[in-house]
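Right, I'll just put the structure down here and ask away after.
Only one protein chain is missing from this complex, and each of the others stays in its spot.
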């Protein structure tokens, strides 16, 4: 079962610049994470962009959509900043019908010993293998449909948008 | 969706004894792992035993089976040593029909910065939420049916028993 | 041999706020670091402030000086942000004659798996036990006198101010 992995940035992939003390992006850590996870999945990994999701534009989302729609891939996992993950999920959910697309991310950078990044990567790849076509958000061990998810800004946890 | 988590030991939960230099068990790290993973799953965690899976007896497996069969739990995740994980999966698979049971583990202890433990925990919990009733092994990012899985002793990776 | 440890903040003790994505201070990690280091030193630890060293004022430096000069302590180690560590060292060096005072810090927060924080802590405590009275900066495995040290802003490494 082949899965396409699209890296777009977000906390998941942030680095700490020891000269300036600021957080920045280099490239995705997903290859290293999959190696340490001893993954034997058949994955194609593409870095589409490396940005903070608060800076994601309509053009960026269109590019993600096009990468999802490319023929040959029925299952797609997208790493994404948590701040606008629900918006991107909605955008994709309204446009993708016949593919299983799972967005995931992290609240602590992988390079800071992020446990949630590794855990979320494992769960996103599992959801992508088992869920029927649709667009989902995999965070906090759970899976949310694109039309019923939001990030709780005060707890940094994801929840149903209509209340659970 | 409620999930029961049964801890039985294995590399996943091994500790390093700094006085003797030997590996040993204290209790499962799964609570700490779920906290770091920012899990918001509704999980009941029970430690059934803390043993090396090479030491697992018929009585131990019967105890695991009984814990799986207790009413009120449709979905069960079991942490287990990798050496006899396939044997326990077969034992459970031949006896459990109407529940989703997922076994998982790690090849590096969590306390040694194991990336595969966190990744496998994430994927096992996701598979447990989405797969139909049956007994499965979740390792290396993949999910195997209890009647078609084995550990490759030379690579420490799981694969189909009948060849893939 | 008793040593007083004064925590003032700096990168050494920064935390990552998973809700806002910003770096902040809670309290010093030096107790946890010493425990993991299996230290058996006789240390008194006091948190004087928890600030970024770019925000350190004349009043703050006076407070550090007073804590160094308190009777009963011949050896003092100070954790300090790297940006103005050399300035504080100079301020203390011009005012302290009969005590061994060692400033140290880190370029990566301890909570981000900082290896330099642990390494620097080990070296600062060793220098504090062996060097004659004076004020020193312990960074990058080396020890610099207060009147001949600066941080190289482009490399984030410490070096002699007069050239080496």
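Every chain is named by a letter (A, B and C) in the order it is written, and numbering of its residues begins at 1.
Following the convention adopted for this analysis, a residue touches a chain if its C-beta (ideal position, glycine included) is under 8 Å from a C-beta of that chain, and two chains touch if they have at least 3 such contacts.
These numbers come from a predicted model, not from an experiment.
In terms of the touch definition stated at the top, the absent chain reaches B, C within the entire complex.
Taking the complete complex into account, B:107 is the one of B:6, B:30, B:107 or B:149 that touches the chain left out. Listed for chain C, the residues touching the missing chain in the whole complex are 33-34, 36-41, 107, 113, 115-116, 118-127, 129-131, 138-143, 156-159. With the whole complex as reference, residues 11, 16, 18-19, 21, 23, 107-109, 111-113, 153-156 of chain B touch the missing chain.
The rule we apply is simple: only the chains that are shown with their structure count from here on.
Among the remaining chains, not one touches chain A and also chain C. Superposition on CA atoms relates chain A and chain B by a rotation of 180 degrees, given as a multiple of 5. A comparison of C-alpha centroids places A closest to the centre of the full protein.
Taking each chain's centre as the average of its CA atoms, chain A and chain C sit 39 Å apart.
Averaged C-alpha coordinates put the centre of chain A at 26 Å from the centre of chain B. One finds 45 Å separating the Cα centroids of chain B and chain C.
Among the residues of chain A, those touching two or more other chains are numbered 107, 113, 156.
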